[in-house]
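The complex is shown incomplete by one protein chain, all other protein chains being positioned as in the whole.
By written order: A, B, C and D. Residues from 1 in each chain.
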Amino acid sequence: MEWTFSDSVRLSLLSFSEASKACAALPGFSLFRRSLQPERIEYCRAELLPDCLVGSLAVPDKTHPLHLAFSLAFYLDRGQLILAADEQTLPALQSLLFPEEPLDTSDVFHLFFSFLESLIQEDMLYLQNFEKRLATIEESLLDTLPKELQRTLITIRRELLVFHAYYQQLLDMCEILSEDENHFLPPECARQFSRLGNRVDRLYDHTQMLREYALQIREMQQAQIDLRQNDTMRILTVVSTIFFPLSLIAGWYGMNFTHMPELSAPYAYFILIGVCILIVAVEIWYFKKKGWF
Amino acid sequence: MEWTFSDSVRLSLLSFSEASKACAALPGFSLFRRSLQPERIEYCRAELLPDCLVGSLAVPDKTHPLHLAFSLAFYLDRGQLILAADEQTLPALQSLLFPEEPLDTSDVFHLFFSFLESLIQEDMLYLQNFEKRLATIEESLLDTLPKELQRTLITIRRELLVFHAYYQQLLDMCEILSEDENHFLPPECARQFSRLGNRVDRLYDHTQMLREYALQIREMQQAQIDLRQNDTMRILTVVSTIFFPLSLIAGWYGMNFTHMPELSAPYAYFILIGVCILIVAVEIWYFKKKGWF
Amino acid sequence: MEWTFSDSVRLSLLSFSEASKACAALPGFSLFRRSLQPERIEYCRAELLPDCLVGSLAVPDKTHPLHLAFSLAFYLDRGQLILAADEQTLPALQSLLFPEEPLDTSDVFHLFFSFLESLIQEDMLYLQNFEKRLATIEESLLDTLPKELQRTLITIRRELLVFHAYYQQLLDMCEILSEDENHFLPPECARQFSRLGNRVDRLYDHTQMLREYALQIREMQQAQIDLRQNDTMRILTVVSTIFFPLSLIAGWYGMNFTHMPELSAPYAYFILIGVCILIVAVEIWYFKKKGWF
Amino acid sequence: MEWTFSDSVRLSLLSFSEASKACAALPGFSLFRRSLQPERIEYCRAELLPDCLVGSLAVPDKTHPLHLAFSLAFYLDRGQLILAADEQTLPALQSLLFPEEPLDTSDVFHLFFSFLESLIQEDMLYLQNFEKRLATIEESLLDTLPKELQRTLITIRRELLVFHAYYQQLLDMCEILSEDENHFLPPECARQFSRLGNRVDRLYDHTQMLREYALQIREMQQAQIDLRQNDTMRILTVVSTIFFPLSLIAGWYGMNFTHMPELSAPYAYFILIGVCILIVAVEIWYFKKKGWF
Partner (left out) sequence: MEWTFSDSVRLSLLSFSEASKACAALPGFSLFRRSLQPERIEYCRAELLPDCLVGSLAVPDKTHPLHLAFSLAFYLDRGQLILAADEQTLPALQSLLFPEEPLDTSDVFHLFFSFLESLIQEDMLYLQNFEKRLATIEESLLDTLPKELQRTLITIRRELLVFHAYYQQLLDMCEILSEDENHFLPPECARQFSRLGNRVDRLYDHTQMLREYALQIREMQQAQIDLRQNDTMRILTVVSTIFFPLSLIAGWYGMNFTHMPELSAPYAYFILIGVCILIVAVEIWYFKKKGWF
């Protein structure tokens, strides 16, 4: 597909195979070709050549962050922006290019800038969502089974790692574009990319903060598991310490020695009951003092 | 509300909806509009345009750091400072603008600078408070229930994380303002923002130090939980090692074999009592030697 | 071996001993000689002298990353590229120099650049392989023996550490070449090395991300081991708490006191059975309430 | 107190209240005033104004690093150095200003420089002390009670954190003074501050290294606690595994069934003794093989 907004603003959205043919004569095609294979686009990157800008975008899917929403290769020269993607993702991409708030088509650089900007437009709200999920996990930490919490937390940490890498790549990209070594971009547009870089940096910092929050929750949970194990061990020790002496006493007077004077002493049994109650009472008092109950 | 301090120093405090209307004609409004929604203001940020400065502030509440004290969008050009906030927070903001020590209204840049400065005026004392809370936790580490300490510590670490992010954002903001790429600010004012940045950096470093202190306390507590578990296990092992042999002996002479010579041997019962006392004595001596008592 | 592509583009592939002899008269030989011993080449490095470039490459083997695929020393002046390696690895190196997509022989700088570029050509796909292996480990975490998983994970982390170091060295090398303090390289070629550095940086960042993913999996596994130990302790405590009272009761009524009224009471045995069932029922209800089943 | 070393080198040592009065007319007083309250001086900092240097020092006490030795505010212009401190600490400060090796009073900048330098003069020897304390802890790790070691280690780590922050602040201060944006200092003096910064940086690096050493010791201790717990568990398991079967056997032949042929078999009791010895022997052999003894 191709749209012509003005003399010097053309936009093409091609499949990889179409792009391989259509762009073969463009300067910088050797670089562009490297990205024209779906399994090759793993990063967001941009390379500035003297007369064109070549790169790729690999954008995580916000509903399933471990998968990509789409990946595309882009080629920008002074008159046109070419986007190449997998045949299947072309319709989805087309709808991204014509959002509610239309892209800025005053020139091809602004077109590209506003496309990039539209990608992170809603990301701040999205990251707030993560924060809410983490806060929910933190609150339910005491009432839920550790295994399920663990699983949710792991998933969130993994997703945050994906966005950590994604923003890092966008940041590198914005830096390359705002420095603009070859003076390919109009200065005003380079400054726009610098400001976009600052926005991405804030998203990156926010992701880092969420990752640290997730780590804190993990540590909380770890400490909770440790405390529970302590409790379990304490119960076992208390139970053992109470029953071992009583069992010994019971076993003791079950011995079959022909001469055991206590066995026939008057009230011996009731005295023994008293002794046992006393032992248990002392033990309970001791554990209470140690704060084990 | 609007205050006019001099010809070129006007200050407006508007609600979001008022600001959307009143500022629609200003240069840079497209950027400003982005912040005119309460749920959109999550960061402190500043963007320098050729003729104006646009940004937002999201200031944590010092009494409940996990919530915002207020969030506002600001717009600064050479003649006026516009602050836009949620209708409910306008009265609180108004009192912030007229503190005991009045803001510097010599020009609009100093007005903005002294407003920003007033935000962190008391932060150093506030961070000292954190340090005292942490020191209290450290001292009571040995005498309190681990679960409660845990909870307090987690809260403090979370709050420190909020201030870590807040100062990081202010730092980025001060850097943008002190570099002043567009020469929008008077040079003397840019230097003031540079000095403010250094102050924020000290607060940031202090926050980092408090976070490491909190981490050290956490590690202390973790080690303490481990030591206690060791103690618990030791008690269980000592108790078992003392009672198992005695119980075996008691069970042994409770067997009903028709021919067990010991049972009818003279003094057998009293010899056995002696043997049991000896066993216990040896075990206690052994555990004493191992330092388990 | 030697190939002459044009007047000013000569390529030699020599063994260490050949290189020691053949290059003795070249400027910068004293530096070059340092690398002409197999056990000396441990890093990828480059040193720019006024009229030549001297350095070495130590490339990990992608099929056994803990070993080197090859290591070589290189010498580049304005007319020739000399590669020196161990006699045994010369044939393997020769095939690297003439890949399907032939190296760029337009001048000696491009020759060297395209050789370096060919080294990391397929690395991105290789790193994706690591990601798949890690994802497999993560999925099988719950079903496999921890010891084997542990071993696989350790191997992967060690291999990632090797690539972490390798990319870091390539990055340093690209930086030295793109800065080109001595203006030894043509400016266009220096920019190519700058772009190559950006590619290596993305690979480096990807390696870092994989290392953090591996760390997350390790933490998952650690937590799982802890949870399992908790379960084990819980079972032991439950079993003990159920059997200890019953054993005490059984032992108690095995005592041989001459006067124990319960022993001859009518239905005493059946009442005792009831009491035991009640005790077990109460305990089970208690542990159910605590969520231990 | 005031000392006049020459026309342009005056030194005043004032209490906070004296300084508030005496300096009210100086340029930059508004900044200076901020530090004239004891509870406000928490950092070492310096702010360069066009005609003066304002800042504060908060120096940890080397004998009790968790407390400050002293804190002071300083004001330096081209003719005088004013130090303001709490009334109580004035005598101590006075002795610092006239050490054995007298301060350089050739001009007011050198006076200030040599005062700052005197603060860290002995710090390297002081940090070596820490290293010795840590080495002592490491050596006594195996022979001492973990709780006491823990406490000592925690104190050292906390003290190192204090010096970590102190050197970081001095470093920032030296950087501001060596850059000297306003050309307030003579160039030669700025270079002296640059060299002082390098010295502070070495102290900072040394502190970091000591912190990592402390962390390593902590990990050693943690591992040792874990190993000891393992030993405890092993003893418990061995003891249980040895006594449980014997106790079962003893209990078994204590049963009162009317028909238990073993009970009356000839030599049954002695055969049983043999069986029990055999069981214990096999178990001991098994545990020896597992390396548990």
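The definition used in the following text is that a contact is a pair of C-beta atoms (placed from the backbone, for glycine too) under 8 Å apart; a residue touches a chain by one contact, two chains touch by 3 or more.
These numbers come from a predicted model, not from an experiment.
Engineer: Determine which one of C:Arg10, C:Arg45 or C:His259 touches the chain that has been left out.
Structural biologist: C:Arg45
Engineer: Since one chain has been left out of the picture, which residues of subunit C touch it in the full complex?
Structural biologist: Within subunit C, the residues that touch the unshown chain are 39-40, 42-43, 45, 47, 145-147, 150, 154, 157-158, 161, 164-165, 168-169, 172, 176, 181, 218, 221-222, 225-226, 228-229, 232-233, 235-236, 239-240, 243, 246-247, 250-251, 253-256, 260, 263-264, 266, 268-269, 272.
Engineer: For subunit D, which residues reach the chain that was dropped from this view?
Structural biologist: On the side of subunit D, residues 124-125, 128, 191, 195, 198-199, 201-202, 205-206, 209, 212-213, 216, 219-220, 223-224, 226-227, 229-230, 233-234, 236-237, 240-241, 244-245, 247-248, 251-252, 254-260, 291 touch the unshown chain.
Everything that follows uses one rule, which is that only the chains that are shown with their structure count from here on.
Engineer: Let me have the rounded angstrom distance from the C-alpha centre of subunit A over to the C-alpha centre of subunit D, please.
Structural biologist: The mean C-alpha positions of subunit A and subunit D differ by 34 Å.
Engineer: So how far apart, in whole Å, are subunit B and subunit D when each is placed at the average of its C-alpha atoms?
Structural biologist: From the centre of subunit B to the centre of subunit D is 21 Å.
Engineer: Could you pull out the residues of subunit D that touch at least 2 other chains?
Structural biologist: Residue numbers touching two or more other chains: 254.
Engineer: Which of line, ring, star, complete or other matches the graph of chains that touch?
Structural biologist: Contact map by chain: line.
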